[in-house]
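To keep things clear, I will list the structure first and then write my remarks on it.
Note that this complex is displayed minus one protein chain, with the remaining chains in position.
Showing chain A:
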Amino acid sequence: MSAWSFFFEVLVAGLAAGIMYSLVAIGFVLIYKTSGVLNFAQGAMLLFAALTFVSLHERGMPFLYALAITFLVMVILGIAIEKFVLRPMINQPPITLFMVTLGLSYIIEGSAELIWGTQVHGLDLGIQDEPMQIAGVLVSQFDLFCAAVAAVMVAALTILFRYTRIGLSFRAAAEDQYAALNIGLRLPFIWAAVWATAGIVALVAGLLWGARTGVQFSLSLVVLKSLPVLVLGGFDSIAGAIIGGLIIGATENLAQVYLGPYIGDGIDSWIAYVVALGFLLVRPSGLFGQKLVERV
């Protein structure tokens, strides 16, 4: 294998890994964009969705039924979180809301284990994860499928935000909550809709991550992989989540392969944060994040 074809394989694998990070990051962006809350419970929601789906399916429920019911469960969960947890916390400082979502993540994880147990499950989506050669570079069919899913999700969310009435409401609420209230928008409804959408994004990400790693408690830890993506891409940009994911994924892989032998193995666990910190210093709002301009 030539050095260049190996380089491209490492790069492509990194980009594919980055897409997986982006799928998680998009859930964060949705909530942050509309309510300014950094939802640390996104990973737990992802675990809950995947565990619910696989547990229903293993009990004999057909794939599509299990998917539909899980979809419904995640919508209800999103609405319930908004109604019973976040609505009473309106006007609280961001750090308080962050701590609330941190607590929420533990409650969701615990509930998932209480309801569905602690066993590890396999999840087969029917997509092969075997290698194939494209232009001499090894590519996984499953990675291509994930990329397609991410593209569809970004397109759907873009259409939702730009061309629908509810999407317009999302943007209005994100722009200025008080102004949105003044023109008669029902913020609780908007937030409930956003949380429900984040629940659906968690379901999609949970199924894809679950198919790759198995459905198990560690799924909730994938949020740690998406944090540098958010810092890099911006907390309120869906496009930023995708681009950030691609950069982080590629950097991790290239650094591990080419710098690892000199610096030491395992650098892919922290190199992403080095890149994110570097960006923070130069561009605090991330690549695509909205710059905050305040009148003083």
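Quick note on the criterion: a contact is a pair of C-beta atoms (placed from the backbone, for glycine too) under 8 Å apart; a residue touches a chain by one contact, two chains touch by 3 or more; residues count from 1.
Throughout what follows, contacts and distances are computed from a predicted model.
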The complex's invisible chain, by UniProt name, from "Multicomponent Na+:H+ antiporter subunit G", "Biopolymer transport protein ExbD/TolR", "ABC transporter substrate-binding protein" or "Phenylacetate-CoA oxygenase subunit PaaI": "ABC transporter substrate-binding protein"
Hidden-chain contact residue, picked from the options A:172, A:215 or A:276: A:215
Where the missing chain touches chain A, by residue: 1, 6, 9-10, 13-14, 16-17, 20, 110, 113-124, 129-131, 138, 140, 142, 209, 212-218, 221-222, 225, 252-254, 256-257, 260, 264-266, 268-269
